[in-house]
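Removed from the display is one protein chain of the complex; every other protein chain stays in position.
Right, chain A next:
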Amino acid sequence: MWKKSSSDRFEYLQTLVTEFQDTDSDEAKEQVLANLANFAYDPKNMEYLRELQVADLFLDMLTEENENFVEFGMGGLCNLSMDPECRDIILQSGGIALVTNRLSSRREETILSAITTLMNLRTPSSRSEITDPAILQCMLRFSLSESPRLRNLAAVFLQDCCSEEQVARAEQQMQGQQQTAVGIPLPKD
């Protein structure tokens, strides 16, 4: 019985992905994307979502203009990247750069998902890329933010994902005017 229901689930997810690809309506796309991102929260679905290459679908959303697409796609990645196998897939698809670019989003939820995703993507081999000075400087700025959620999450990143020397170096670079633009919100058109 369980076997049957699990294949039902796969089919359902497949229908969602198909609708996402076929529809021309942005509204429907947003709804399906949010659905898929929420399905990614439950570890029971990870296997199916991997098979359906939903990680790549989410990554594609990060370069969209529509900010809802970006927010939902990033939320989906945040959920997916908790799973070690999905994390590896995201890393292979060049996820770090795409996610890092969205640290400059104007939406807090997008930024929060991006930070958590970056923390999830940390592996022995990706560590150097994730502790890039540009990202650390960005986290230092976030840690001074007025939003408590952003401040806390940036603090966790700085305390857990990199060494104190790395933070100190990033701080020096910030004072020495070698600032990067990562994490500075984009201007409104």
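Everything below uses one rule, namely that contacts are C-beta pairs under 8 Å (C-beta built on N, C-alpha and C of every residue); 3 or more make two chains touch, one makes a residue touch a chain; residues count from 1.
In the analysis below, contacts and distances are computed from a predicted model.
Missing chain, UniProt protein name, picked from "Protein inturned", "RNA-binding protein 48", "S1 motif domain-containing protein" or "Origin recognition complex subunit 3": "RNA-binding protein 48". Of the residues in chain A, those that touch the hidden partner chain are 2, 4-6, 8-9, 12, 15-16, 19, 27-28, 30-32, 34-35, 37-38, 41-44, 46-47, 71-72, 75-76, 78-79, 82-85, 87-88, 108-109, 112-113, 116, 119-120, 122-124, 147-149, 152-153, 155-156, 159-160.
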